[in-house]
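And then chain A:
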Amino acid sequence: MSGQAFVDQLKQKFGDDIVGANLENVDPWVEVTAQGLLAVCQHLHDEPSLAFDYLNSVTAVDYLETDPKKAAKADFEPHMQVVYHLFSMQHKHSLVLKVIVPRWRDDVPGQLPEVPSVAGIWATADWHERECFDLLGVKFTDHPNLRRILCPEDWVGYPLRKDYEMPTEYHGIRGR
Partner candidate 1 sequence: MVIGVARTDFEKLEVYQLAERLADLTWRIALHWDQMAKATLGGQLIRAADSVGANIAEGCGRGSYGDNRRFAKIARGSLYETKHWLRRAYSRDLLDAGQIEQLRSIIDELAPRLNAYIRSIGRAACNPKTDTTDYGPRTTHMSTLVDDPRVIEFDVRTDEMLVNMGPQHPSTHGVLRLVLRTDGEVVSEVTPHLGYLHRCAEKIGENLTPRQWIPYTDRMDYLAGMNMNLGWSLTVEKLLKYEPPEKGRHLRVIIAEMGRIASHLVGMGAYGLDLGSFSPFLYAFREREKILDLFEEVCGARLTYSYLTVGGATADLPRGWLQKCEAFLEQFEPIIAEYHALLTTNSIFIKRTAGIGVMSPEMAINFGTSGPVLRGSGVDHDLRRDGEEIYTAMYDGYAFEVIVEKDGHYPKDHKYPAVPHEAVLGDCWHRFYVRMLEVVQSIDLVRQAIDRYSTAEGGYGEPRKLTEKLPKGEAYLETESPRGQMGFYLVSDGSSIPWRARARSSSFCNLSVTSDLCRGCLIADIPAIVGSLDIVMGEIDR
Partner candidate 2 sequence: MGDGIYWPTFFFLLFSALACGFALAVVFSRNVVRMAFYLVMSLASTAGLFFLAGEDFVGAMQLMIYVGGTLVLLIFGVMLTSQKQFVEMKTPAGQWIVGLVTGCALVALLWMAAFETPQWQPISRAEAEAVAVQPTATPIGVALTNGRVDQLDQPDETLRGGMSSYLLPFEIVSVHLLVVLIGAAYLARAKRRSPSAAAPG
Partner candidate 3 sequence: MAEFLANYLPAWLAYMVAGAIHVGLIINLVAVGALVFIWLERKISGRIQDRLGPTRVGGKFGWLQTLADGLKLLTKEDLVPGGADKMLFRIAPYVSFCASIAAFLAIPFAGGDYPFIVQHVNTGVFFVLAVLGLEVFGVILAGYASASKWSLFGAMREAAQVVSYEVPLGLCAVVPVMLAGSLDLVVIGDVQQGWFTNWLIFHDPATFLIFWVYFTCATASVNRAPFDLAEAESELVAGFHTEYSGLRWSFFFMAEYGSMFSVSLLASILFLGGWNGPLPITEWLGLTAANGDIAWYIGQVLGVINVIGKAVAGVCVMMWIRWTLPRLRIDQVMATCLKYCTPLAAAFFLGAVAWQWSLPGRTFFGLLESPAELQSVSEGWSDATAAATDEDEPEASEDQTVSSEPSRKVAAAKLTGAAALQIASTNLQGGK
């Protein structure tokens, strides 16, 4: 199935939940709204002709230019992309899904952006989402156990965010 036809088909089924697609990139991607993510994923997983039964990775990319000079020239508004890489064991094809959310919910610093958890569809999402929450501060709603996984439980901040600053001290250990 060609890229465009596939996107059209998805759009037909899910309407406005499919926000857009980039078919020019090396790995083409489809953009989904946070509200529609669960339904789309369930469809991708269950539909026999697609059968995306394998979730390679869940991660997020923080789009924020911290340098004020470059920020003026940046071609994007600050936002957060949550990226899902899917694969089908049966058909040996892959797909990239993206969910774009604000860096902070309602633009209040400290309020984590929310994306529904897909751990109910792919068990592996459990740990990937925990890592994503830990390092990038994306809150996956309805996640069975959303705790930090790589950093200590009492760590402050989300290290992979572009505006993260390493704490000067952690339990008496100098940070920088």
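The rule we apply is simple: a residue touches a chain if its C-beta (ideal position, glycine included) is under 8 Å from a C-beta of that chain, and two chains touch if they have at least 3 such contacts; residues count from 1.
Selection rule: all candidates are chains of the complex that A comes from, given by their letters.
Values in this document were obtained by computation on a predicted structure and should not be read as measured data.
Touch with chain A in this complex holds for only one of 1, 2 or 3, which is 1.
By the touch criterion stated above, chain A contacts candidate 1 in their complex at residues 25-27, 53-57, 59, 61-62, 83, 85, 89, 92, 94, 96, 122-124, 126-128, 131, 135, 148-152, 159-160, 164.
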